[in-house]
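Omission of a single protein chain aside, the complex is shown with its protein chains in their original locations.
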Amino acid sequence: MTVLEDLAPPPKVEVKPRGVSRRERWQLRLPLLPALIYTVVVTQIPFLVTLWYSFQSYFWNTPAPASFNGLANYKTVFTNPAFRGSLVRSVVMTVVAVIVAMILGVLFAVLLDRKFLGRSVVRTLMITPFLVMPAAAALVWAGPMLDPQFGLLNYLLQPFGVHHVAWLSTHALGSVILVMIWQWTPFMMLIVLAGLQSQPSDTLEAAKVDGAGPFATFRELTFPHLRPYIELGILLGSIYLVNVFDAVRLMTNGGPGTATTNLPFYLFQQVNNAFDIGGAAATGVVTVILTIIVATFALRMFARVFQFEEA
Amino acid sequence: MTAVPVRDHEPAALRLRRMSGQVGWGILAWVVGLAFFLPVLWMVITAFKPESAAQTWPPKFVFSPTLAQFRLVFSGWGPFVTHSLIATTVSTVLVLLLGVPAAYALSVHPVPHWRDGLFFFISTKMLPIVAAIGPLYVIALKTHLLDSIWVLIILYTAMNLPLAIWLIRSFMLEVPREMLEAAELDGAGRIREIGEVILPVISPGLVSTALICVIFAWNELFLALNLTVTNAATMPMFLISSVPQEGLYLAHLSAAATVASVPVILVGWIAQRSLVRGLSMGAIK
Partner (left out) sequence: MANVKFVSATRVYAKDAPPAVDALDLDIKDGEFMVLVGPSGSGKTTALRMLAGLEPLDGGRVEIGEKDVTFVPPKDRDIAMVFQNYALYPSKTVAENMGFALKMQGVPKEERARRVHEAARLLDLDDTMLDRKPKALSGGQRQRVAMGRAIVREPRVFLMDEPLSNLDAKLRVQTRSQIAELQRRLGITTVYVTHDQVEAMTMGHRVAVLAGGHLQQCDTPRQLYDNPVNQFVAGFIGSPAMNLQTVPLTEGGARLAGTTLPLPTAVRTAASQAGLREIVLGIRPEHLHLANGSGPVAGEVMLVEELGADALLHVRLAEDHNLVVARTEGRKPPAPGQQVTFNVQPDDVFAFHPETGARLAG
């Protein structure tokens, strides 16, 4: 008969509490750090320096060193009509260009959504304006296209009674906006086209069976579906378009007078023509604050728009 | 070719309407496409003209083409194109080196507050670089980086990094969960995971990210204009230099514009499909 011996109790196992250890947390963070540190250094340091200089009187073309002048620069910014003018012009240019580019983008996307002979070629042709170097686009429009004596546009518009218009003199702002629209419509079109092509086809068929004609289908189904795409396009387009510089500098150089001077160009002038580092810095800070205000709304919209990819 | 097929017993009126509708649509699309492309076409045509043929009224469509303008362009573009190539490729490589780990830390194994991290990066894109151009000039001067290719490389990297992080992140999020879990079960550590599982899967995505960065860096004018003179002048600067103060040189500037734009146009044509994704920062697949 076997006797059951008293077995020693099993050794106690230390159960580590669940949770992320310090080492693991750093392991998570480490990959992010290089990009983060780099971005902070390269973007925030200039901004801090800008902030510092905004309280200085520092003119680039004189030997005198920077001297503190308090809020004088800021006062100048707010009283200077040139700044306000450039701000208004920036808003006008951006709003008009974004809206027209989006409307055209929607129309062209609808056009490209249906099959026809050579569709991919047409699509390639249509995105080319966006790919042209903005500086090149500006020069080509300013010269061969819009030249009052030799420009192509005047030639094409002749049957409509247009005679040798000096576009960059008499319709300067319109010309610049035209080039902005020409370059950015493909961007809007591609985004809206992605939206159109992501519509499930059976929903469109159901609408056909339910008796909806093409306009009703677009109004009731397609447009609500496109809304997040349109919003994304307007948002991103505005971010890019508000910073447009090349066309202004190379087509009209901000003129005639200040007719096409937007914010980026105004800042450029302050640095390069007025050599006014202090003033440019203060203008820069005000611009950034305005941008932050607008961007806060934009970022909230961004978050909402980016949710739709999860839906 | 989408042939307009013949249907049995189709009433003639219906068939006519259907076929004309389809053909009409195609014609409209072609007209719009060509109209939009016209300035580009005109640019290329003008580039082959001698100046005398470029400055005529009415504008000439028929002329005897010459390569004289291009020869001029190619004789002068040497340093500019070199600088553009260096600035573009080095900054893009840096963007990928910094961006891939960052995107990883914001997607596959997200750090706490990853949302804030993402929005920080995108906020730097929203703040206009133009605002800091004065002080940037001063900083560049004081660090002896003014008119050096490095100032462009540094700034282009910072310019493209947020975009790249959002984009690469969107690609990483598409890697199937099961693949990562299988790798984990097989004992893959973090580095292995990135190198052997994630990178191969997202490599097409990395290519499109790189292409988008190349497009933006190559075309960039504002920083190049303000922070370089001769030693680091890029292609956009070359373009400006091809427009002298006096006189009209339409053919020459067209040739310069064509040469400057062709690389990006080709890149964009080839990478068409990924263009939308890149431009929307990964929001639209």
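Here are a few things to note about the model shown:
All chains are identified by letter, namely A and B, in their written order; residue positions are counted from 1 within each chain.
Definition applied: contacts are C-beta pairs under 8 Å (C-beta built on N, C-alpha and C of every residue); 3 or more make two chains touch, one makes a residue touch a chain.
Note that this is a predicted model, so its numbers are computed, not measured.
From the set A:L33, A:A166, A:A212 or A:A274, the residue in touch with the chain omitted from the display is A:A212, counting the whole complex. When the missing chain is restored to the complex, the residue among A:L221, A:A259, A:A274 or A:L290 that touches it is A:L221.
Although one chain is not displayed, its contacts with subunit B can still be listed: residues 5, 7-11, 14. Interface with the hidden chain, as seen from subunit A, comprises residues 200, 202-203, 205-213, 216, 220-221, 224-225, 311.
Simple rule for what comes next: only the chains that are shown with their structure count from here on.
Listing the residues of subunit A that touch subunit B in their complex gives 25, 27-32, 34-36, 38-39, 42-43, 45-47, 49-50, 52-53, 108, 111-112, 114-119, 121-137, 139-141, 143-145, 147, 149-152, 155, 182, 185-187, 190-191, 193-195, 229, 232, 236, 239, 242-243, 245-246, 249-250, 263-264, 267-268, 270-272, 276-277, 280-281, 283-285, 287-288, 291-292, 295, 298-299, 302-303, 305-306, 309. By the touch criterion stated above, subunit B contacts subunit A in their complex at residues 1-2, 22, 25-26, 28-30, 32-34, 36-40, 42-43, 46, 54-59, 97-99, 101-102, 104-106, 109-112, 117, 119-139, 154-155, 157-158, 161-162, 165, 190, 215, 218-219, 221-222, 225-226, 235-236, 239-240, 243, 248, 250, 253-254, 256-258, 260-261, 264-265, 267-269, 272, 275-276, 279-281, 283-285.
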